[in-house]
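Only a single protein chain was left out; the remaining protein chains are all shown in position.
Take a look at chain A:
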């Protein structure tokens, strides 16, 4: 048995099964925690600087390339900010299709995270690759489910990674009747795999660890679980208009991270599926509510590892909402007169005025902000993007600081695994935030 007064030095370089590059550094000296950092070593890519001087009609094409996993989310946040800046109000049909796209990305991203990134830890293997032999049916199901989301996005916006037809002003191509049928067929079939996913999830146990924190997500007065449109709400009872997002994020730079940190009413806050669940679980689809109660997830849940459970609940919600939206279009039809050709707005199809606009959208990893200033010709003069993972980094470090002293009796490799799993639970997207992970134990 190792004595609790020991020294621990953990140094995980280039954390795996996360999107982007980050290191975990933990240093415990004679049982006392000295260093506990999530270092972000992703090369900065300077997106906010790069889009200065470019047309607002190019913004979504460029900024969606901040991240391949949530490129639809970036697209939609960017479009919302751009349209807000130039005073363009999207049609009801456009808004519904955007909500549908957001649900498909949420589903796609959560499936990737639950099956390929988290499940290997719970099954005691290093990746999904050994599972091909031991759990072939599970791996096939995961890849099949992912492909369905992907195929639906292909039909709607040309592709999931860097969507093509979703732009400022609406859609350059609208789904035909047969496209609606094809997407619905895909999603009806997905229901069976989703039932099996829920069944599998009930057999897996997430690590137990709790730390009360502030959860932040979009909130709204209506009865819809807000993803695309809403105010910024907190489990500490505050809510502000998206225009005042900077009063929420309060970004600050720390030397060990190329991603900025944030805090609001406490030392840190969390965004993501669990935050959305904690604030809006009463508005989930009835089927998603059933799943939450079956797995015992109740608001306000304060365990960071439970984010994966909240993702499962959201998968069911996004699937059912997606089907509901498409069935609506089947019934009421699509107005093809709304198809737009915009390019760089050479023809002035969309009226432009100088202004400032904010996009605040719930993407798979949490609340995403895009903020643009444009001149009267629609040229970007200033841009700011605040990424969900960036907002979670500070909260993850606070979790690590509480967790490490609680698990000092475990071996170095067990501590490392618990820390890696903690970071992975947030489904971090480091490419996004650096604009991320690796565990370093310095001498424990």
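Basically, contacts are C-beta pairs under 8 Å (C-beta built on N, C-alpha and C of every residue); 3 or more make two chains touch, one makes a residue touch a chain; residues count from 1.
Everything that follows uses one rule, which is that contacts and distances are computed from a predicted model.
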Name per UniProt, for the chain absent here [options: "Cytochrome B", "NADH-quinone oxidoreductase subunit J", "ABC transporter permease subunit" or "Multiple sugar transport system ATP-binding protein"]: "Cytochrome B"
Full-complex contact with the absent chain, from A:189, A:294 or A:341: A:341
Absent-chain contact - pick from A:45, A:238, A:300 or A:401: A:45
Sole residue of A:32, A:126 or A:353 that reaches the chain not shown, by the stated touch rule: A:126
Residue touching the undisplayed chain, where the options are A:38, A:157, A:200 or A:232: A:157
Touch list for chain A against the chain that is not drawn: 14, 16-21, 42-46, 48-54, 58, 61-62, 65-69, 71, 112, 116-117, 120, 126-129, 132, 139-140, 143-144, 146-147, 150, 157-162, 164-165, 167, 171-173, 253, 255, 258, 339, 341-344, 346-347, 431, 435
